[in-house]
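The complex appears here without one of its protein chains, the remainder shown in place.
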Amino acid sequence: MIILEKQTEKKNLYQRISQDEFSVNKIKTSSMLSLNQFMEAEKRIKSKNLKVGIFLNSDQSLDCLKDKLELFSIIQINFKSFKDGRPFTMAKELRKLHLYNGEVRASGHILPDQFVFLLRCGFDNVEIDGKEKKEWIELYNMDEGLYYQP
Amino acid sequence: MYKYSEKDKKIIAGRVKQFRNQVQRRLNGKISEEEFKPLRLMNGLYLQLHAYMLRVAIPYGELSSRQLRKLAEIADKYDRGYGHFTTRQNIQFNWPKLPDVPDILEELSKVEMHAIQTSGNCIRNISADHLAGLTNDEVEDPRPWCEIIRKWSTFHPEFSFLPRKFKIAITGCENDRAAILVHDIGLKLIKKGSRIGFQVFVGGGQGRTPYIAKKINDFLLKKDLLNYLEAILTTYNQLGRRDNIYKARIKILVNQLGVEKFKELVDESFKKLSDKKLELNETTIQKIFKFFELPNIKHCNEKISISSNQKFNNWIKQNTIPHKILGNSIVLISLKSENRPPGDANSMQMYKLANIADKFSFGEIRVTHEQNLVLPHVKNSEIYEVWNELDKLELATPNIDLITDTICCPGMDYCALATARSIPISQQISNFFKDYGDQKKMGNIKIKISGCINACGHHHVGNIGILGLDRNGKEFYQITLGGSSKQDASIGQIVGPSFSSENLIIAIKKILQTYQKNKSSDKDDFMTVFRRIGIEEFKKNLYDNTGKTN
Partner (left out) sequence: MSANDLLTGKVVFYSPGGWSFRSNDALKINIKDIEKFQRIIEEDEKRCIIVSPEFVELDESGHIKTLRDKIRNSGVTIEI
């Protein structure tokens, strides 16, 4: 998997932790935690003044995190299906309502045709299969920047 | 009429290019059918029983003669020489080939047309009163508002993957001809003191669980329109159900939360997320309104003269309405002739109609949600000539609002979802009631026919609604009575067990007998009588005689 930010491939600085290897004490700034892992580790993250990544699925609500967003250096929202459009609204709310200015990443089942929509809603980058990179960049370049919405 | 800006042209051209790329990727196997489907649907391309179907948008039902000619040309070049006008004021071609579709879209873009968002789980073509801007009872012309919403909703980055499709309709009149109360959002322009704003209704719809929309805003300021729509869509996109396609429309969400709670969430989102950049200022609004000014129509005292030709007189009585400019008429063209499926027109009719529109109606044509067409501005002095031309084309059937002016979905003859045919039923009705005098005796009455529970033929809101069902491999038809899509909208009630296609006409006849018997004056139309006597009276007559063995 690679990280693509507009046309540029970016290094992934975060690792997800499987449930077997998970332990509250091992959490680092490069950890990408699931919602459950985060809840378990919340106290330590706060006391150690850490900033971590959080990994949400498209059917998980942001509501329970809205007062804790300063604890995250990145929020990754994973599409269960490209047809599930909730993450577009989640990203908008992160930016416009909660004024979150960390990194927001999309992953999961997404299509290159959605790239520009994702960026316009507030995502910074996408996690995709390296084999599809050319296609994603091609569709990104096809966009002429003409939109009806602000 | 609206004219594309340079930006509009570029956006549409960009989409054609993008769709060409998507079709290419599909054909060479880079994307699967599952992935291609939402992409093609967003460009109005379906796969039906026998072929692909392309649905072309006719925003708020308004067409120029040039556009109509292009549609005729496409019908001839890429299809089988005809098109089907739909209840969302669009047109469908039933036989395009997949590799041709990007070419068709490119040709359409030359006349400022497209197929964007005519399908898929996104905001669909905005529909409007087909008499917008033509009558005196209007608060304000809804078309400029449709155009403003069309722009905002086109390729909306956030709302292109909604839980389900999303339909918006606007009326500028108390007398609702746009069926706003059976839309996901219905907007009605109203006057409060000297100010004009919108009443907002939400959560109406048909399908397997029909609902009448509920009011959530009594007076929305014009400047806030887009921010308020955005608040409704934000709420829906987050909370609408995605686990069950039949429960995914906004009507289900509104009813599960309760309209008060839903309104609260929308108001909150509106308050917190409203974007200054989405606010509409007077200059922007005026600029759009400019496009929709009436052409240079002459005011005069000329009345339509009675002719010795009874056919013409009937047509005048049934298919014309006085224009707000004295001396002119609005001509309704029925696409419900005896011989063609409701809403169908062939390429020859389209070409010639375009010529008629150029000669007599400032090159304008409109499509109604009842699957008819309109010539919006015809001089009374030229109306006989117009009739004569239309009559030659079999486009002068005098039946607007009468029993043979049915609304009808394509049914199992075309549609992959249908459970029964609907076009043959409408043809049976046309044949049975072909005499104008007989029809006139029944007064205004809406029969609406759907070939399955998805209700594309609007049967729930037909005065008489007919729903085609499959019972052990045989087509049966359930009848509902008392539906209406007007300002007094109501959902029809089921009369009882369904009828075979042979018995259906007998049943309709009996329903009409009950109506005739219970009329207290000649002015009583079907709905008045139905609302007075209730469904039981109809049931009694219906099943006592035909029995329940159908």
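By written order: A and B. Residues from 1 in each chain.
Everything that follows uses one rule, which is that contacts are C-beta pairs under 8 Å (C-beta built on N, C-alpha and C of every residue); 3 or more make two chains touch, one makes a residue touch a chain.
Values in this document were obtained by computation on a predicted structure and should not be read as measured data.
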Visible chains in contact with the missing one: B
Contacting the left-out chain in the complete assembly, out of B:F19, B:Y60 or B:Y82: B:Y82
Sole contact to the chain not displayed, among B:G203, B:P424, B:G443 or B:G483: B:P424
Given B:P59, B:G120 or B:P341, the one touching the chain that is not displayed: B:P341
Those residues of subunit B which, in the complete complex, touch the missing chain: 26-29, 32-33, 47-52, 80, 82, 95-99, 339-341, 344, 412-414, 416, 418, 421, 423-424, 427, 470, 473-475
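FYI, only the chains that are shown with their structure count from here on.
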Chain centre separation (subunit A, subunit B; CA means) in Å: 41
Subunit A residues touching subunit B - in the complex, by the definition given at the top: 59, 82-86, 88-90, 92-93, 96-97, 111, 113-114, 116-118, 120-121, 135, 138-139, 142-144, 146-150
Subunit A-touching residues of subunit B, taken from the complex the two chains share: 7, 10-11, 14, 17-18, 21-22, 25, 30-31, 35, 38-39, 121, 151-152, 154-163, 234, 237-238, 242, 272-273, 275, 277-278
